[in-house]
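What follows is a short report on a single structure.
Missing here: one protein chain of the complex. Every other protein chain is in place.
Lettered A and B in written order, each chain numbered from 1.
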Amino acid sequence: MTEKILGLIPVDWRFELTSLPYIRKIIKSRWMPFLPIVLNLSVFTVILMAGYVGGVSTGNYNFGIMFVWIVWWLLLMMVMVPFFSRIWCMVCPLPAFGEWLQRLGFTGVRNKLFGLNRKWPKSLKNMWLVNFLFLGTTYTTGFLTTRPIATFILLMSIIIGSIALMIVFEKRNFCKYIGCPVGGFLGLYSNMAVTEIRARDPQICKDHKHKDCVIGNEKGHSCPWMILPFDIGRNTYCGMCLECFKTCPYDNMAINLRPPATDLLVDKNRGLDEAWKAFIMLGIAIFFFLIMQGNNGLLKDWANAKTTEGYLTFVGLHSIFNLLLIPGVFLVFVYASRALGSKEIQLKKLFTNFSYTLVPLGLIAWIAFSFGLLFPNSSYVLHVLSDPFAWGWDLFGTAKFPWTPFLTGVMPYFQIGTLLFGLVLSLDIGFKISKQTFQNRDQAVRGFIPIAAFLTVTTIFLIWLFTG
Amino acid sequence: MRTINKFFMGALIFALLAGPLFVLAQSEEPKEKVITIEAKKFSYAPETVEVNKGDRVTIRFISTDVHHGLYIDGYELETNARPGQDGSITFTADETGKFVMRCSVTCGPFHPYMIGYLKVKPDYRLFGSIWLALGIFIGSILLVSRRQKP
Partner (left out) sequence: MQRKIMEIVAGFLVILATVGVIGGSLLYEDRLNREVKTIELLAEAPERGNWNPPVINLTKGEPVRIKIRNIDTVSHGFTIPELGIGLAGAAEIKPGQVATIDFVPQRTGTFKYMCTAWCSAQHMQMTGKIIISEN
């Protein structure tokens, strides 16, 4: 009997979005995704210019701050990742210069890429580096989200770093393993998405020995994300660059609509690096809430580095909470799960597998957090659109638009509704993972109970933190 | 245990949980309350204001360093004060729950994070959501422990 997500949608249900010929034609053109990237690049030019010109002036009236930490972040968490997987990577302008340099061109195909084309060491082919990079970036959140020049420095560093590293390491190693702070969560949370790229008919790929998608041909590059398009198990490392649509001589690649969170049930390449990414994302949602939407002035002074000791205290607590406390508490519940379920299962395997139940919870926690920014503060965007550099412009007539919070009365209900839905989805995925990991159903049920308790307690904590 | 008995037991536990939550949600007689809130960069003192449903609340709003504001979510009330001014507002706390109070006058880099909480008790919404979450937990355990057909 086929498993169903939330008891409603069969896990293997797919609808092919690229079955429409017009859509397929656009995807196969070499102008795609080049044109969206260039459009994005023009917005980024405004962001960088506003960040540079803005200096340490107030962030809420700065185009750079508003468009990165409100518009982009909210779109990423609430729309792009849950609905379209790693679609941001498709259009991200930051590594564009590096990639154009590798290809010595914009829309053409060059099978021998420029640069040293070094391979990334196997031991680092995981999320550990980007976990620490992301954590490190969050230490600066007090400045990054409030001082325009800080956002400028971060983005410029990624651009320059990507150009330098993409001349050394082959293809998109920079994006996958080295220098993108959000690569880790894009990779892990894309497992939740209702969209995927997969080969349409696996039999065609089985019979096709000369894998153009992996090797490349005159129509397109070998997969820059260095995965096997004919055998994509999970969305994690597919950057949706669309090269495989162009190279496949059988037109066998597809973009599918599918039920949410199905990748979390795929037991392929699961690891502690991804487990820690899940802990870190959950922990940061809590810490960022406390700093940005909480009422404790002392913590805010710490994050704003009012004193050095305070700042270091914040960095220390933040790190311990994310790297040790949350995993430690989770370990206790996993231990209980093993005690109740079956002691024959390895603790490490149980711990790793069950950590994937934190992915729906984490993504939904971030969506609930994002509501807390959207309703009160998104009105600033209208001002910065008319006067992006604070030079006194009024391009669209909205420069004098005042700060206007809206729907703040219903905001908590959005948050609670989202969190309860996240709980239901996490429990569903949790039990399915339990059945995968234990040897029989009875063990799976008993072993599930402590995990369900952890998920419920965490959800109740988040509801209390955000709305109570 | 037979499935139908399990369901009854689960439903009973769930219903009984409402009991303690109901006790916690006992309301008090409405009173007149005057509370002074002092604003500085970037927090309020006190950080949390607690009142009961129906209270007639006067907030005496003063600033200790620069021009600050106070906007109350949900109630959509706004006041502001420069140092030396009194931005008092009065309202009836007829909605329950936690309401974020935000600064409405840009006052420095951390202005968007300058936040206090207004809690109007009893917080029915919080108790209700916790009850629902516990119900989901109980329901999920019952659902998965159904005996499978052979």
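Criterion: a contact is a pair of C-beta atoms (placed from the backbone, for glycine too) under 8 Å apart; a residue touches a chain by one contact, two chains touch by 3 or more.
Worth saying up front: this structure is predicted, and the values here are computed from it rather than measured.
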Ask   = From the list B:I72, B:C107 or B:I141, which touches the chain that is not on show?
value = B:C107
Touching residue (missing chain; options A:L6, A:I26, A:M49 or A:A453) = A:M49
Task = Could you tell which one of A:T58, A:S342 or A:Q443 touches the chain left off the display?
result = A:T58
Note = Per the touch rule stated above, chain A touches the missing chain via residues 30-31, 34-35, 38-39, 41-42, 45-46, 49, 54-58, 60-62, 100, 105-108, 383, 387-393, 399
Ask   = Footprint of the hidden chain on chain B, which residues?
value = 65-67, 82-83, 105-109, 111
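Simple rule for what comes next: only the chains that are shown with their structure count from here on.
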Ask   = Which residues, counting only chain A, touch chain B once they are in their complex?
value = 56, 58-61, 142, 146-147, 291-297, 300-301, 304, 376-377, 403, 405, 408-409, 411-413, 416, 420, 423-424, 427, 431, 441, 444-445, 448-449, 452-453, 456, 459-460, 463-464, 467-468
Message = Which stretch or stretches of chain B touch chain A in the complex?
response = 40, 42-45, 47-48, 71, 73-76, 95, 97-100, 102, 104, 106, 108-117, 123, 125-126, 129-130, 132-134, 136-137, 140-141, 144-145, 148
